[in-house]
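Only one protein chain is missing; all other protein chains are in place.
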């Protein structure tokens, strides 16, 4: 087990394995996203109450779900960075932030667009929406904090602390619709008991959620590959890589 | 585990725990102010302030919607099945606003206990289903819409 952990910390190993994974994962992810979107847009019945505007669910819910999960990935990388001083963890944490920010942005924008024809407003300061906005600020904060430091090691430490401090926001977001009176309704997908969304609508939603998780993994690996190359440009293994490519 | 790393692990755990408790306490303490939301039962009990912007949410009482002939003024009642609050609103209502559906009205309570609303939003529940399934449920006696808080 420790050897695997050790290998994760090795830039050439991660660069090689991420390349092999992405060769299959990226096209599969894009295919899943395409199929899911077409399925949700055109091949699912309209909702009995909301009509066709509910179709935004197939992008809004997956984006929000992965934005939350991605924050835990970033915070975990931060914790590993702080405890083991592992450079690869720094890189992972740094690369998570813009992806998480982008997904949170998608969740907020699609939610806002969905809110106008259903609730009657583009924005409302209810518990769920406000805490999602805070999540966006946390992601942007990590990005900004990283840029503020010249020393990458000090930057990583500061970002790790910020990530860890913000972790309480995730359960707050998740339970916000249950703890406070909010305009946003409670969860439709229930982990215990029956979900309150019809199967014909649930299956494409589950596909899109899985596709968004896979997209996060792809985006993270792609970003880490570029970052590793940049940081390791003077090393022997990179030089060998270039020679192998150069014909 | 390596002693230095163990120390750092404790630091990480302390950070998460401390910030969670601190932020949790702040959120808990502010809970009254965050909401400014009053269910009809509390409004009827006189717990809601007059002349201050508040939110009242509940179900729109069946048969209570009265639309004016010459302007956009509409009157309706909100209930949480414990008490009822009359609401006056002038403006366009959301598509999903209807009797027997959830709504949230924000505005000020006047001396007669009527909420003069500046904004009315529709609230929907977490049930999603095709129209045929909803019709079948209605016919069999069960309501297709679940409860809205």
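Order of writing sets the labels: A and B. Residues in every chain begin at 1.
Everything below uses one rule, namely that a contact is a pair of C-beta atoms (placed from the backbone, for glycine too) under 8 Å apart; a residue touches a chain by one contact, two chains touch by 3 or more.
In the analysis below, contacts and distances are computed from a predicted model.
**Q** Consult the UniProt record of the chain that does not appear here and report its protein name from "Oligopeptide transport system permease protein OppC", "ABC transporter ATP-binding protein", "Heme exporter protein D" or "peptidoglycan glycosyltransferase".
**A** From the listed options "Oligopeptide transport system permease protein OppC", "ABC transporter ATP-binding protein", "Heme exporter protein D" or "peptidoglycan glycosyltransferase", the omitted chain resolves to "Heme exporter protein D".
**Q** Going by the touch rule at the top, give the shown chains the omitted chain contacts.
**A** For the complete complex, the undisplayed chain touches A.
**Q** Considering the whole complex, which of A:14, A:74 or A:106 touches the chain not shown?
**A** If we include the chain that is not displayed, A:106 is the one touching it.
**Q** Touching the left-out chain: which of A:8, A:26 or A:158?
**A** Of the listed residues, the one touching the omitted chain is A:26.
**Q** Mind pulling the chain A residues that touch the left-out chain?
**A** 26, 30, 33, 37, 41-46, 51-53, 55-56, 59-60, 63, 98-99, 102, 105-106, 109-110, 113-114, 116-117, 215, 218-219, 222-223, 225-226, 229-230, 233, 238-239, 242-243, 245-246
Definition applied: only the chains that are shown with their structure count from here on.
**Q** Suppose each chain is reduced to the average of its Cα coordinates; what separation in Å results between chain A and chain B?
**A** Each chain reduced to its C-alpha mean, chain A and chain B end up 29 Å apart.
**Q** Looking at the complex, which residues from chain B come into contact with chain A?
**A** Residue list for chain B touching chain A: 5, 8-9, 11-12, 15-16, 19-20, 23-24, 27, 31, 34-35, 37, 39, 57, 93-97, 104, 119-135, 144-146, 148-149.
**Q** Which of the residues in chain A come into contact with chain B in the complex?
**A** 45-50, 54, 57, 79, 82-84, 117-121, 124, 127, 161, 164-169, 172, 180-181, 183, 185-188, 196-198, 200-201
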